[in-house]
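Got a structure for you, written out below as structure tokens; questions coming shortly.
Only a single protein chain was left out; the remaining protein chains are all shown in position.
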Amino acid sequence: MVVAAVLVLVVLGSIGFHLFSPWWWTPIASNWGYIDTTLVITFWITGFVFAAVVLFMAWCVWRYRHRPGRRADWTPENRRLELWLTGATALGVAAMLAPGLWVWASFVTVPEEADEVEVVAQQWFWSYRYPGEDGRLGRADATWISADNPLGVSPHDRFGADDVIVDGGDMHLPLDRPVKVLLRSIDVLHNFYVPEFRAKMDMVPGSVTYFWLTPTREGEFEVLCAELCGTGHGFMRGYVLVETETQFNAWLGEQLTFAQTQQDAPVRFAGPTGGTP
Amino acid sequence: MVNIDEGAHAPPPAEVEDLPPPHATGWWSRWVFSQDAKYIAIQYAGTALAIGFVALVLSWLIRMQLGFPGVFDFISAEAYYQFITMHGMIMVVYLLTAVFLGGFGNYLIPLMVGARDMVFPFVNMLSFWVYLLAVLVLAASFFVPGGPTGAGWTLYPPQAILSGTPGGTSWGILLMLVSLILFIIGFTMGGLNYAVTVLQARTRGMTLMRMPLTVWGIFTATVMALLAFPALFVACVMMLFDRLLGTSFFMPTLVEMGEQLSYGGGSPIVFQHLFWFFGHPEVYIVALPAFGIVSDLIAVHARKAIFGYRMMVWAIVIIGALSFIVWAHHMYVSGMHPWFGFFFATTTLIIAVPTAIKVYNWVLTLWRGDIHLSLPMLFALGFVVTFVNGGLTGLFLGNVVVDVPLSDTMFVVAHFHMVMGVAPILVIYGAIYHWFPLASGRMLNETMGRIHFWVTFLGAYLIFFPMHYVGLTGVPRRYPDISASFVPDSVMTLNAFISAMALIVGAAQVLFLFNLFWSALRGERAQPNPWRAASLEWQTPDMPPHHGNWGAALPVVHRWAYDYGVPGAGADYLAQTDPSRRHGEDIA
């Protein structure tokens, strides 16, 4: 029977494709291996259900195909069977949901010791801000944006003066240190997406979103925008470099602080670290 | 169980007065400004298929760009975004919603519940004309300066109304919003008809639990749509205000291309909530009629009572209700409060249970059936395969933390095409092959139909199954060109393959359109009730049914719609109007 055979082929082909095709996720470079594990669990459970349902259907199509004189059975209902199936489905669903929620709980719980880094998106490139020596990012808002102050760091916040501004360059992250990535946009929605990190989050103008991760592999990874942000969306790319802590610190030391970028700006900084002469 | 067969009693009064429907007087009021639901159905479906064909052509262009980036110069980034936006919006709203509710709803509800027409025929007619206007406004946006909007079918502000997006500060977005508003007004007129007809115009003996599942699906979907579309309506009106009157509902303080705009204080997230409060139920507005129809196709063509009718009804109702509390699973990475993730992941996965029950019951209807592999049955089988596939990948995306890496990748595109693109479209085709004889008196050509089925089913599977893996490698959606990036070159080979399949599948749809016209004129004449179906729409005195459907007197219903293979009954089916007093378990 052609139809039954094709249904079997669809199942075998799908499983074969899954197992033998070269297309699979990019090797992970962060601590979110748990997400991958949950995904694999989900693949197993759903794959089993798919194969079971379609193969059973194929068998039915073959076994109960029409032949002259054949009449269908009269089974308008079967409480027992339906309850069993419902129970089994609920179990399968729970087996996926439970690990999922457990991993989500750690995804949304940022460790105390995480460093902060800010990513600022605008049409159509990325900028970054590091907290500087005081370990704190100064306040920022779109209202302060000007040609000299492209990220809108508040000139009145003393924590902002030593912030390191990377306007349009690459992002650097130290290896094996948890980092809380604060996300800000100054125009439309964007999404900071590094496939190897697995984590991603929208950036919403008017508010600050975040996620956290620990980079676990040195290398250079592509940053993509994953929320439609206008014509340039597909070309809104950048790079993040994960390197050893010494390399990272050396790189950070070479960057300009906010105060340095404001040498010529007619603003006076508040607080001890700020203050241009 | 009360056995009402015993004991003579006077027939209960009819639940509705048998009023003749307004009579068509002239050529215009008969063919063009018709108030007959059957004509309106065909007008709706024809318009939807026409604009749907535009969306199909757009999908070829999209696929050409993705498979062979750089080869087709005229597809700039702007054009690409305009194409996907129009493609997505047309497919979801103007094709699927309109075909299932305006098309099948109008055709089948009065016939299946034994009414002469919809309860408000004039409003029903208006509904179509407003819909047509909405389609024309939408189509007009291809011809205005700046072109159609390229904001994505989700129309997320702020970008949707800013200059960085095609059509954002010109006509495109305005026409899109106005067209949607019109669509919703038109739909509401129709929807009131579908709902009230089911509630008030059922013929004598047609209790709710004797209605075919098709009616249950369309009815529930209509009620959901009546509650969900207002959310889109509000979102569109608010966005029009922001764009035209300078309010800041959705617009925070922002600097666009170095320039401070005058907006301030608004929240883009509010739009997302409104949009998905419509958008998620919309998935089921398309799915529930498909569920209902496919149940009937399977029962008729497997000559077997639908398995677990009561569970099927409850599942439809429960799915409809639950689908109002899962909308934020489209917003897991929108930066909303993380606690919502726990809630919405749980509700989303709970919906999987009633949905799975429906799948089991379809398959269990086949089990020990008498399966005729007619065209409608083939499409129904194709539906089950693709729906199960797409439904299961939904469990990935519903499970909040698994969604994090997958959201906004081609995995999502593959998932929703499988589950709400391919699966419902297969049902639409199956339904057309099934009911075409009723509407036209002729059969669709079988050979062309089989070619159409195999190419569409296998081709669409070959398009969208591998596409999941493109997404898994990390390719984001809404990217016109991913060739120069982190993805291995082999992904581009796969993309080219998918694009080639898309062209082949598209060609099969052209064949279907040809079959439709050819068979309407030349097709083999159909026997009355060619599939030997039990439900009421096949029991009209004439086929195709005339104005008023039932001739002199309304039919009286004596049984449910699934008496196939009743033990002890002579024929292998008993029509709903059959007064014989057998029923299954007496005899069994």
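The letters A and B name the chains in turn, as written, and every chain counts its residues from 1.
Note that contacts are C-beta pairs under 8 Å (C-beta built on N, C-alpha and C of every residue); 3 or more make two chains touch, one makes a residue touch a chain.
Following the convention adopted for this analysis, contacts and distances are computed from a predicted model.
The UniProt record for the undisplayed chain lists the protein name "Cytochrome c oxidase subunit 3", from the options "Cytochrome c oxidase subunit 3", "Hydrogenase maturation factor HoxQ", "ATP-binding cassette domain-containing protein" or "Xanthine dehydrogenase family protein subunit M".
Checked against the full complex, the candidates B:L61, B:L227, B:A439 or B:A571 give a single residue touching the omitted chain, namely B:L227.
Considering B:R30, B:R204 or B:R532, the position touching the chain not shown turns out to be B:R204 (whole complex). The residue touching the chain not shown here, chosen from B:A77, B:V255, B:V286 or B:A305, is B:A305.
Those residues of chain B that touch the chain absent from the view are 1-5, 11-17, 119-120, 188, 192, 195-197, 199-201, 204-205, 207-210, 223, 226-227, 230-231, 233-234, 237-238, 241, 245-249, 251, 262-267, 269-270, 273-274, 277, 305, 309-310, 313-314, 317, 321, 324-325, 337, 339, 556-560, 562-563, 580-585. Chain A residues in contact with the hidden partner, per the touch definition given at the top, are 76-77.
To be clear about the criterion, only the chains that are shown with their structure count from here on.
With centres defined as mean CA coordinates, chain B is found 31 Å away from chain A. On chain B, the positions that touch chain A within their shared complex are 77-78, 80-81, 150-152, 154, 156, 158-159, 162, 164-166, 168, 252-258, 260, 265-269, 302-311, 333-335, 338, 341-342, 345-346, 349-350, 352-353, 356-357, 359-361, 363-364, 366-373, 378, 381, 384-385, 388-389, 392-393, 395-396, 399-402, 404-409, 458, 461, 465-466, 469-470, 472-474, 476, 478-482, 485-486, 488, 490-491, 494, 562, 564-567, 572, 584, 588. Residues 3, 6-7, 10, 14, 17, 21-26, 32, 34-35, 38-39, 42, 45-46, 49-50, 53-54, 56-57, 60-61, 64-66, 70-78, 81-82, 85-86, 89-90, 93, 96-97, 100-101, 103-105, 107-108, 122-124, 141-143, 145, 147, 152, 183, 186-189, 191, 193, 195, 198-207, 209, 221-222, 224-235, 237 of chain A are the ones that touch chain B when the two sit in their complex.
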